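Here the complex is missing a single protein chain, while all its other protein chains stay put.
Now for chain A:
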């Protein structure tokens, strides 16, 4: 899977959790999910589940803790995919 393809896939997942005052175009590689994109902390667990389904991987608790920015998520997804 190409990097750009993965990024688009992740953006599609994140999109639905954005509050009304944040646009899809606000999603950047270095965006912090909670601080920049204002995603409700309760929804982070839903994003993790969606990522698991979309990439057919399993994220552990420590992965979740490390997933602060969009880029963090990309790194974790890459690592999990390479383990497969």
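Here is the rule we go by: a contact is a pair of C-beta atoms (placed from the backbone, for glycine too) under 8 Å apart; a residue touches a chain by one contact, two chains touch by 3 or more; residues count from 1.
Basically, contacts and distances are computed from a predicted model.
One chain of the assembly is not displayed; among "Carbon monoxide dehydrogenase large chain", "3-oxoacyl-[acyl-carrier-protein] synthase 1", "ABC transporter permease subunit" or "Sigma E regulatory protein, MucB/RseB", its UniProt protein name is "3-oxoacyl-[acyl-carrier-protein] synthase 1". Listed residues A:1, A:23 or A:49: the one in touch with the omitted chain is A:49. As for the chain not pictured, it touches chain A at residues 16-17, 42-43, 45-46, 49.
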